[in-house]
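See below for the structure under consideration.
Left out: one protein chain. Kept in place: all the others.
Showing subunit A:
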Amino acid sequence: MNTFTQPMGQPLDRVDGHLKVTGQARYAGEFPEQGLLHGSVVSSNIARGRVLSIDASAALALPGVVAVIDHTSRPPIASYDKNYEDADSAEGSPFRPLYNDQIQYSGQPLVLVVADNLELARHAGSLVRIEYESEAHQTDLLAMQSQAHPAPAELPKPRGNFQAELAGAALSLDLHYSTAIEHHNPMEPHASTVLYQPDGTLHIHDKTQGPQNCQSYVQKVFGLEKEQVRIFAAFVGGAFGSGLRPQYQLPLAVMAALKLKRSVRVTLTRQQMFTFGYRPRTLQRLQLGAAANGRLLAVGHTAIGQTSRFEDFTEHVVEWSGMLYQCDNVQLTYKLVPLDVFTPLDMRAPGAALGLIGLECAMDELACALAIDPVQLRLINYAERNQNEDKPYSSKELRACYEQGAERFGWNQRNPEPRSMRHDRQLVGWGMAGGVWEAMQKKASAKASLDHSGKLTVSSATTDIGTGTYTVMTQIAAQASGVSVQDVTFVLGDSSLPTAPLQGGSFTVSSVGTAVQQACAALKEKLLAVARQTHPAFAAVTSEQAVFEGGQLCSGDLRVSLAELARSSGEATLEVQVDAEPDKKREAYATATHSAVFVEVLVDEDLGTVKVNRVVSAIAAGRVVNPKMARSQILGGVVWGIGMALHEETQTDHALGRHMNHSLAEYHIPVNADIGDIDVLFVEERDEIVNALGSKGVGEIGIVGVAAAVANAIYHATGKRVRDFPITLDKLL
């Protein structure tokens, strides 16, 4: 008898790899059509005020310019906020593109020029003259922090007596950190291609992390029926959160298509990629009180983030400080400052990537002040329960992350004294930090369909933003159905498929994967029922006796191919669709992924340049479906953390209220030469609560804690605490 390798847990190559390395994968702005029109967006260059007039006569005079659309000439759009809300909306009144003459931020789209080719549209856009009436604006969080109001977030209630314990602690620290605005900058700029169908319906290729989110948005904003809008996103060239909400190129392209009854494509420029959501700038205050033996007696974390004047963007910035360590006296505060800017947007590990900078840098400062090893300090304060929720964890192998990560890194060789390690002219620093992210699960649906040749197609309206969704869902489906991996196709990126949540928050494997698993389980039941009816030898076989593997149904010595069962069924394809939701047993538990990150930096003593020479990232995320792809997710997260620590900062000219460095030359992301060795290890973590797969998701956890670990390593190298991120060389000289 053959032994079958279980598909889950195998380091399978990406099933879409061939398409991606040969240039055949088509992204949103890459669907051609005869007569396709091209839209070019003209943006506001003031931060607040109103449009007095728009003169497009020079643009319209050019042969080939088809239309110039602004707030006075657009098709009708909805009047109520609820029509503009989407699955990732912030509280407030969502932005309405080309709605009226009001200008709410610099870079706001004001005009769409539509022409029969790309260059002409762009050139014509440069000829549009806009007259403004400017009003005074405010874009500086630091200057406006006294205006902060409580964020509309459900924070854990204060517990214990924070102030008294802080005041009475043997050691107390009061530390201030700040982080910069960051823009997602996926390599693929946002684009929407609206293909106007002969019946007036719209087929839209959009850059999104949620095809159904965009379908619903377009439908509501333009007053269309659901059947009139279908969104596709077969390939997404990176998103990192930027595709969680419909971005403005989508409604602009739809406006043009509806107005002209033609197919239209709108692709944003790289500069325009700085004109919508971003990771907000934050100011953070950490107050820690500890006993001489390192036990935390008081933890206070205050964060002030920026938001727009029209929405209150909230994320989980401070919650982590109430759960990562055992502490009975905790006070968490989160405030927002509205500015004349666009609303921030979830960006890789939203909130956690920020809050863990404050918490994990402060823990390092505490370790130094107490002369306790930073890993040891974390073990002293290890939390067995999530005190925010007062629940045990479904699983938590963070201790193993600390231990195995430290061992792999060689942490026990560390001399705790700052500036004590050196390599030629480079100061060597070793730092570490911990990380945590929620392990969420959302409702999701999936359909499994087996054809007469034994090929299985499984589908759900999720996306693959580079995370490996195509591949891991193929593996989950193969494992759950007994069909060989090569006979399984997973279909995604189409709003007409079974319902899927947004792809974000590291909950796609947990949510969609569970639906896929259940759909395949239901398909097996259906196949067994067919076998019982059509193959007398199987008449008495029970579910427990039935084994599905290698494309066959077996029971003892009996075997029949699934293809034959499909043919025997009398149906063209055997099909099942399921709706999966989180198991009730999760409710009694807190669920989270954890990490421990160890970093070595080299700091040039004369120049202040920092090089992250090596990183060990130890991850506890439950069962790993595909170690190759999961490792890639963590590698990417680490690179993002290095960028956050050292490179990334959207700089604003507050006099103009405008981002200055809106290009990839001036907004620095790590390049190949910036990245040293990254060693990823997954610790064994069994979890039978989180979902039936035992898998928690890995998209976010890789970044969390990395920036703090880099900062802590820089302190160890130089003796300088830089609390204002990113840590650029000028701050080290």
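The criterion applied here is as follows: a contact is a pair of C-beta atoms (placed from the backbone, for glycine too) under 8 Å apart; a residue touches a chain by one contact, two chains touch by 3 or more; residues count from 1.
Criterion: contacts and distances are computed from a predicted model.
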Chain not present in the shown complex, as UniProt names it (candidates "Glutamyl-tRNA(Gln) amidotransferase subunit A", "(2Fe-2S)-binding protein", "ABC-type oligopeptide transport system, ATPase component" or "Fe-S cluster protein"): "(2Fe-2S)-binding protein"
Contact residue for the chain not shown (choose from A:18, A:149, A:423 or A:585): A:18
Sole contact to the chain not displayed, among A:628, A:654 or A:721: A:628
Hidden-chain contact residue, picked from the options A:216, A:467, A:484 or A:569: A:467
Residue of A:32, A:198, A:536 or A:556 in touch with the missing chain, whole complex considered: A:32
Contacting the left-out chain in the complete assembly, out of A:283, A:516 or A:638: A:638
Subunit A, residues in touch with the chain not shown (by the definition above): 13-14, 16-27, 30, 32, 57-58, 60-63, 117-119, 129, 185-189, 235-240, 267, 269-270, 465-468, 628-629, 631-633, 635-640, 663-665, 669-675, 677-678
